[in-house]
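Of the protein chains in this complex, all but one are displayed in their positions.
Let's turn to chain A:
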Amino acid sequence: MSENLPEAHGASHGTDVATHGDPFADPGLPAHEPRRTDIDERAAKRAERQVSLLFVVSMLATVGFIASYASIDADKIVYIFPLGHVSALNFALGMTLGVALFCIGAGAVHWARTLMSDHELPAERHPIEADDDVRNDVIEQFKTGAAESAFGRRKMIRNTLIGSMALVPLSGVVLLRDLGPLPEKKLLHTGWVEATANKPIKLVNMNTDQPMKPEDIVQGSLTFAKPEGLEESAEDFQQKIAKDALMLIRIAPEDIKDTKSRDKGFEGILAYSKICTHVGCPISLYEQQTHHALCPCHQSTFDLADGARVIFGPAGHPLPQLKITTDEQGFLVATGDFDEPVGPSYWERPR
């Protein structure tokens, strides 16, 4: 190690380009500077006590952790400034665990920094690359092995081996087939497809579970609806509601700009799919002054007075609209499915 001290090797050590008298040459490792704890035994003793104290605090904290676990109820809520109302157990366990762990770490680091040797030592590096002898030797061995296998000579074996190795992973891919059904036409239709002119399906209020009459829909409000018969307890409720959910709004008929859209509605009541055509979030924000609906996920904005045209944001096409009317009893019903698939678009989606 002594040859790394500045006096021992002069200015030219360490760099390839250094010449004698080069002001930029590497002067070599600086001499070691002792710390206080190296020369003052009292300081060293103090450091020792500090380290031990940290370890003792850790022990106490672990005891505190166990005591908290045993004595604090899981549902106890306390007020702690400035955190607010927090779970007492969570706070006690986390703080005691935190202190127990932190003090071990702090003790160890303090020990290393004050009492363990802080002599910097150099170690040599060796190039990662093998030298030429080893390299040539290995290549020679490999060639011998390859020649003995006759891999290069027996072309038929080689080619069929490559072929079989290339094909065998396909089994793995094929085995994944039963993960799910084929898409077929599943994304094309929603639950409303069951509705026909002879057998219409009632629109049911999502919150009250009651069928609705046109007079229930207030101008400027947003109402959510589902098809009659879709119960929340149904096995596939989640899957159904992901496509069937409707939002109903009422706009003064003369304010509806798109006539086709007006015709699909009933006395200014329009039923749009609630599922955003971007990537499928439910739309929940409605601005009654402008008739704009906003998707909270990526802020696609649809003009409901104009066929739910996209006026801002990343959605690529308007919200599908469901044609509605009333039945003999005056309830709002649908007599068929949406004209186009609801939700995010996909390759097979007709345009």
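By definition in this document, contacts are C-beta pairs under 8 Å (C-beta built on N, C-alpha and C of every residue); 3 or more make two chains touch, one makes a residue touch a chain; residues count from 1.
Here is the rule we go by: contacts and distances are computed from a predicted model.
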Its UniProt record identifies the chain omitted here, from "Carbon-monoxide dehydrogenase small subunit", "Rieske 2Fe-2S domain-containing protein", "UV damage repair protein UvrX" or "Cytochrome bc1 complex cytochrome b subunit", as "Cytochrome bc1 complex cytochrome b subunit"
Among A:67, A:112, A:161 or A:252, contact with the omitted chain is made only by A:112
Out of A:39, A:128 or A:197, the sole contact with the unshown chain comes from A:128
Touching the unshown chain, chain A contributes residues 4, 6, 11, 14-15, 19, 22-30, 69, 74-75, 83, 86-87, 89-95, 97-109, 111-113, 116-125, 127-128, 176-177, 179-183, 186-187, 206, 224, 226, 232-233, 238-239, 241-243, 245, 274-275, 278-282, 284-285, 296-300, 310, 312-317, 343-351
